[in-house]
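One chain of protein is taken out of this complex; the other chains stay put.
Which chain is which? They are A and B, in the order written, and residues in each are numbered from 1.
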Amino acid sequence: MTITLIPDQPESPTNRPPSMHRLRTWLRRPYARHILIWTVVIGFLLLPLAWLMLAAMNQTGAPASEIMKDIEQTVFVFTIVSIPITAFVFAVLLYSLVGWKQVSGDEPPMQDSPAIRTNRIGVILWTFVSSALAFFLVVWGLIELAQITANSYGTISADQQPGDNNSVIVNVTGQQWVWTFAYPQHDGIVSNVLYLPIDKPVYFNVTSKDVIHSFWLVELGVKIDANPGAITQTGVTPNKEGVFNLRCAELCGMHHAYMETEIRVVSQEVFDAWTREMGGMRTS
Amino acid sequence: MSVIHNVEVPQPTQHGAAGGIMRRLNFGTGLAGGIGLAAIFGIITSQFVPTGASSAVTFAPIEGDLVYLAVLLGWVIGFMAGMGAFIGPIRWVLGREETHEDAEYMAGKDMGKSRYWKYTTDHKVVGIQYFIVTLIVFGFGGTLAMLIRTELGVTWSEVFSPSFYNAIIGTHGIAMIIAMIIVISGPIGNFIVPIMIGARDMAFPRLNALSLWLLVAAVPCLISSLFLGGMRDGWSAYQPLIAQAPSGVLGYQITIIVFAISTGVASVNLMTTILTMRCKGMTWSRTPILVYGIFAASLMGLYAFPFYQYSQILSLSDRIFNTSFFNPLEGGSVWLYENLFWLLGHPEVYVILIPSMAIMMELIPVFMRKPLFSYNFAIAGIVGVVALSGLVWAHHMYMTGWAPAANYPFMLSTEMISIPVGFLVLVVIGTLWRGTAWTRLPLMAVYAVIFNKMIGGVTGVYLSDVPADQYFHGGMFVVAHFHYMLMGAGFFGAMGGIAFYFPKMTGRILDERLGSIGLWTTFIGFQITFGSMFVAGLQGQPRRVLQFDEQFNISNWISTIGAYIIGIGVLIFLAAIIFSWKSGVVASGNPWGSKSLEWQTPTPVPLDNFAVLPVVTERPYEYGVPDPLDAELEPAPEEQLESAGTR
Partner (left out) sequence: MGKSEIWSDWGIAVVKRFLVTFATVLAGIAVVAGVAVFNSAREQGPAAIVAVPDGTMVDTPKGKLPHATLALSVYPNSSASVPPPATPSAYETNWLSGQPFYDPSTTIQVPANSVITMTFTQYDSGGQIYNPYFARVHGSLDGTMTWNGKTVKGLKQNEVGHTFTVHQYDESSQEAMFLNVPLPMNKANAKTDKDGYPVDPQTVTITFVTGDAGMYVWNCEFPCGDLYQEFSGPMQTRGWMAGTFEVVA
C-alpha cells in the first residue's frame, strides 16, 4: 500500500470514525468473529491439559514438600497463561487452512490474495501482549525462584547450617552407581536409603566421588548436581509421609539407569528408632 | 583474454590442460589418500610412540588411543589431499596462478555427473553434494534413533548392553545435531542463496568445496567411533565421564574439531557472499528473508562453534597429554567444560531454528499469494534472537550448582527471547491471515512446523523457568521439548524447504502424493512419539536410561510405536525424493509462480546462473491485490494521512 502525504490538508481528528465504530466494523466481518470463536473453543479444549499435567506429576505421591507445590503451581500457571496464545495461533492456522479459501492443482492460483503488508494495531497489540506475558512469566519465575531458594535453604552455606535438633543435615555422596547418605548429627551413620523425618528442615551437602551425578528427589521437587571436587547445597522440608523416589538425573556411566534409591519420609519417632538401630553400624 | 573497457587485462597463461592435476583427482583418489595416509600414520604411531600406563588420578591415554588418533588425523589429511584441497594453495605458492580455464574446470563445466564426485567449486554442485551428505547423516542418526526406541520399547529386557546403549544415544545426538545444522544452510544455503541474491557463485568458491569435503571427511570419524567402544556419554560429552570412555570418544572429538572448521569456513563464505555479492538494486530492504535467516545462522555459527571446538581440543588434550583442564582431581573444573559446551549449545539451537523459520517465511508468501506480513518485524525478530542467543547458555546449567545466583539473570534473558521469537510467529500467522491457501506439499510442511513450534515453544517456557526446570531438568520432558524444536520445527521445515526447492535443484517436481503421505505419516508418528514422551517426563522419567520403573512402560510403548511410524514416514519421503529425482515430472523454470530471483533463471540452472545479472527494482514478495476490505475499514483519506505518520 503506497501512502501519499497530502500536506495542505490539515489533520482533523473529527473526521476519524470513532474507535468503537471501527471495532464494530471489524467485528462484523465473519472471519474476525470466526477466529474469536475458534480461539475460545480451542482454548477450552486445551484447558484440561493444565490438570492432566499435574495428574501425571502427582502419580507417585507428589507434592511431598512446599517446593514441589511451588513447582506444580508454576506449571499450572504457565499452562493457563500459554493456552490463550496457543489457542489463537492454532485458530489462525486452522482457519486459514479450512475456514478461508483454498485452492489446489498444479498451477499457481491466478488470483492473488489481498496485499496485507502490515497492520499497525495488530503489531502493536501483539508486541504489547507478548511482552506483557513474558514480563509476567519472568516476574512470576523470579518470585517463585526466590521462594524455592528459601525453602531449600539455598542461601545458607555449609558452615552456617545449624547442627541443632530442629533440623537434619545429610551429607550426600554420589558414586558410580550408588548413593550413600551420612548423618553427621547422628554419630555419622551411613545409609543407602534416604530416611527423612517429616516436617523438619533437611540440609543436603551433595558431592560426588567420581563423575557428575544429579541428586533428584522426584516427589519432593529437589534437584542438584553432585559434582566431583565440589559440594553443592540444597535442602527441603518434607511434609508428607511415604516412600518416594530418588533418581540420578545426569548420565553417569553404565548403570546410570539403576542409580536410584528410595526416600522414606517417616515420623520423628520412627526416624529416631531408625537412627538408634543404625547407631551400632558406625563406619570407621 | 578478457577485455574490460578496451583495456587489455593481462591473464595468466595456461600450462597444459585446464585444471592441471585436478583432472586426476576425485572421490576415489580422496578415499585412497585417506586410507593410505591413515595406514601410514597408524603404523608409524604404533611402532614408534610408546603408550603410557594409565593411572587412577590422570586422564592418561589408554593403549590404542594414540594409534586411533593418528589414524583419524591421517584419514582427514589424506582424504583432503586426495580430493585436491591443497592443490590451490600449493599452486599459488609456486606462482602458478589459476587461469580462467582452470576456474571453469574446477566449477565442473561440461563435465556431466562426474563433477559431483570432485572438488567442484560450483555452488550448485556443492548444494547437491551437501544434500546427499545430509541424507546420509540423517540415515545414520535415524537408524540409531530406531535402535534407541527399540531398547526403550522392549521394557521387559535389555536388548543392548547399557554401555552400547549409552554410546548410541550420544552418537545419535551428535549425528542429528550435525545433520540439522547443515540441512538448510547446506543444500539450500549453497544452492539457492547465491541465485536468490543474483550472484554468479559464492564469494569464495574453493572455500565452499573445502567446507563440504571437510564435512565428508568428518562423517567416517563419527561412524568409526561406534566400532571402538563409542562415546559413552550424551552428545554433550561431559567431563569427567567422557574421560572413562574407550578410544571411540576420539572419533567424536575429531569429528567436532573438523566439523567446526567446516562450519566456520562455510559461515564466512556465506556471510561474505550475502554482504558483498547481492545484485544491483538488492538493498537490505529488498533482500529476501531466507537470506537474512542464513546470514543470522552463519553469524551465530561463527561465534558459537569455536567454543565447541576449544572445549573438544582441551578435552582431547586432557586425554592425550594428561593436562588437567577438566580433571577435578588435579584442580580442573567440570563446570568450565559445561560452560564452554553450552556457549555453543544454545546458539546452535538457533543456528538450526532460524533458517527453518526463515524458510517458512519464504514459502508462505508464495503459497498464500500475499506479501510477507511485516517484513521489518521479521528482521527485527531475527536480529533479536541473534542478539540474545549468546546470553542464555547457562539455562542448561540451572541445576549444576555452579552459580545459583546466576540463575536469576539467565532466567530473565531466556524468557526475554520469547519476545523476538513471538515476532516471527506473528509474521507467520499474519501472512497466513486471509490468504488463499494453495495447499501444496511445501505449505503443508509449514503448517506442521508452526504446530510443532508452538508446542515446543510453550514447553520451552517451562524449562526456562528455574522452579519448573528443577523438576524437568535431565528428564524426558526436556527430550520431548527439544525434539519438538529441532525435529518438529527444524526437520519439518527442511522437508518443506526441500520440497519447495526440489524443482530448482533437480529439475523435477517432488512427487506431491508420495511426499504428502510421507510428510503426514511422519507428522502423526511424531506427535505420538513425543507427545507421550512429555507424559513420561511429567511422570518423572530421567533421560538417557535404558531401564525404568514400570509406571513409565505405557508411555514408552506408545513412544516406540510412534517412532516406528516416523521411520516409515521418513522412508516414504525418501522414496518420494528418489522416485522424483529419477523419474518425476520435469519442472519448468518457475513452477510455483514465485517472484524471487532464484525462480527467474532457467532450470537446470546454467553454470553462471544468469545470462545477464539482474537488477532488483522492488521489494520481495510483491504478490497480492489491493485489499477490498480496506475501503470499508479506512473510509476517509484522513485515515491514510494518519497512518502515514504525520501525527
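Just so it is clear, a residue touches a chain if its C-beta (ideal position, glycine included) is under 8 Å from a C-beta of that chain, and two chains touch if they have at least 3 such contacts.
Since we're looking at a predicted model, the values are computed, not measured.
Touching the chain that is not shown, out of A:142, A:190, A:231 or A:270: A:190 (per the contact rule at the top).
Of the listed positions B:327, B:522, B:556 or B:594, the one in contact with the omitted chain in the full complex is B:327. Listed residues A:96, A:113, A:151 or A:173: the one in touch with the omitted chain is A:173.
Although one chain is not drawn, the whole complex shows that of A:210, A:225 or A:250 it is A:210 that touches it.
Summarising the interface, chain A meets the missing chain with residues 173, 175-178, 180, 190, 192-193, 209-211, 243, 253-255, 258, 260-262, 281, 283-284. Mapped onto chain B, the footprint of the missing chain covers residues 54, 56-60, 62-64, 139, 143, 146-147, 150, 159-164, 227-229, 232, 240, 243-247, 327, 329, 511, 513-514, 549-551, 567-568, 570-572, 574-576, 578-579, 582-583.
Here is the rule we use: only the chains that are shown with their structure count from here on.
Inter-chain spacing, taken between the CA centroids of chain A and chain B, is 29 Å.
Interface residues of chain A facing chain B in the complex, by the touch rule stated above, are 1, 3-6, 9, 11-12, 15-17, 22, 25-26, 29, 31, 53, 56-57, 59-60, 67-68, 70-71, 74-75, 78, 82, 86, 89-90, 92-93, 96-97, 100-109, 111-120, 122-123, 126-127, 130-131, 133-134, 137-138, 140-142, 144-145, 147-149, 154, 206, 210-212, 214, 216, 218-219, 221-225, 227-230, 232-234, 245, 247-258. Touching chain A in their complex are the following residues of chain B: 161-163, 166, 232-234, 238, 240-241, 244, 328-329, 333-335, 368-371, 373-377, 399-401, 404, 407-408, 411-412, 415-416, 418-419, 422-423, 425-426, 429-430, 432-440, 447, 450-451, 454-455, 458, 461-462, 464-468, 470-471, 473-475, 535, 538-540, 542-549, 551, 591-593, 623-630, 632-633, 635-644, 646-647.
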